[in-house]
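Can you read through this structure? Questions will come right after.
Here the complex is missing a single protein chain, while all its other protein chains stay put.
Let's turn to chain A:
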Amino acid sequence: MAITFEQVNFSYGQGSLSQPILKDISTTIPSGKITAIIGQTGSGKSTLVQHINGLLKPTNGKVIINDFELTSQTKEKQLVALRAQVGMVFQFPESQLFANTVLEDVMYGSLNFGQDHLAAKEAAQAALTMVGLPSQHWDKSPFALSGGQMRRVAIAGTLALNPPIIVLDEPAAGLDPLGQAELVKLMLNLKKQDKTVVLISHQMDQVMTVADWTLVMHQGQVIAAETPTTLFNRPLSWFKKVHLDLPTAGQFAQQLMAQGWQFKERPLTLEQLAQAINQEVTIHE
């Protein structure tokens, strides 16, 4: 289920009032991998991912999602089929909860796509188990849960549809460290099930840990499409220019280098950092 953007342009408004948001984007999001989209606020990340399930249609160009072709001409009726293929979890997804019980809310999507009640219930239970919400909460009102639990319910609402492609728009924003760690586990779990995961994130550590591929957006364009390791080995001046940071380990290594330390390679994970420091110390001894 690869996703291919072919010369995609998108602008809001028409004529003289039009504002270009995406400029001539041609890139591919690999199938069965976790792809992280990073870039500063307003660079067009959310606009880009909303083209994957047809919430937005390209003004020019096309998006090919598996065998579905999305262009400016695509009709609203055809989009329902696409949305069954692409699950999307928005920023602060807990704001979409509405049903009387947690279980009902998670079942909502499956029922929309015409599953029968029993199958929907089973899918919902499986999804809730997957996000790690204990079954004692399933019959409660979603509004009686904590913020972190509500987030899980909302994510389960998307997973229950079992879509081959899952888009997560800053899913970790506002979660506590434990919640974030569980989210990482969940994404790796989805990848194991051969799902294509698209993740918008501002946390470079998270990107380094989970992502197989990264797209960097800047002013409506994709300016880098490569593995996280290649990306985070780019020169520091580049990161400054596009207002991005290195992962924590990389930043720490920079500080050490400012103190006169030397590294053969830039450490990008805490593990690599520890190894590199250990090596340096051994050499000096």
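Everything that follows uses one rule, which is that contacts are C-beta pairs under 8 Å (C-beta built on N, C-alpha and C of every residue); 3 or more make two chains touch, one makes a residue touch a chain; residues count from 1.
Please note the rule applied: contacts and distances are computed from a predicted model.
Novice: For the complex's missing chain, which UniProt name, "Energy-coupling factor transporter transmembrane protein EcfT", "Cytochrome c oxidase subunit 1", "DEAD/DEAH box helicase" or "Glutamyl-tRNA(Gln) amidotransferase subunit A"?
Specialist: UniProt lists the chain that is not shown as "Energy-coupling factor transporter transmembrane protein EcfT".
Novice: Just to verify: which one of A:93, A:179, A:220 or A:250 makes contact with the chain not shown?
Specialist: A:93
Novice: Per the definition of touch given earlier, which of A:36, A:161 or A:217 contacts the omitted chain?
Specialist: A:161
Novice: Of the residues listed, A:68, A:108 or A:252, which one is in contact with the missing chain?
Specialist: Per the contact definition at the top, the residue touching the missing chain is A:108.
Novice: Could you list which residues of chain A touch the chain missing from the display?
Specialist: Interface with the chain not displayed, on the chain A side: 12-13, 15-16, 50, 53, 55, 76-77, 80, 83-84, 86-88, 90, 93, 95-99, 108-109, 112-113, 143, 157-158, 161.
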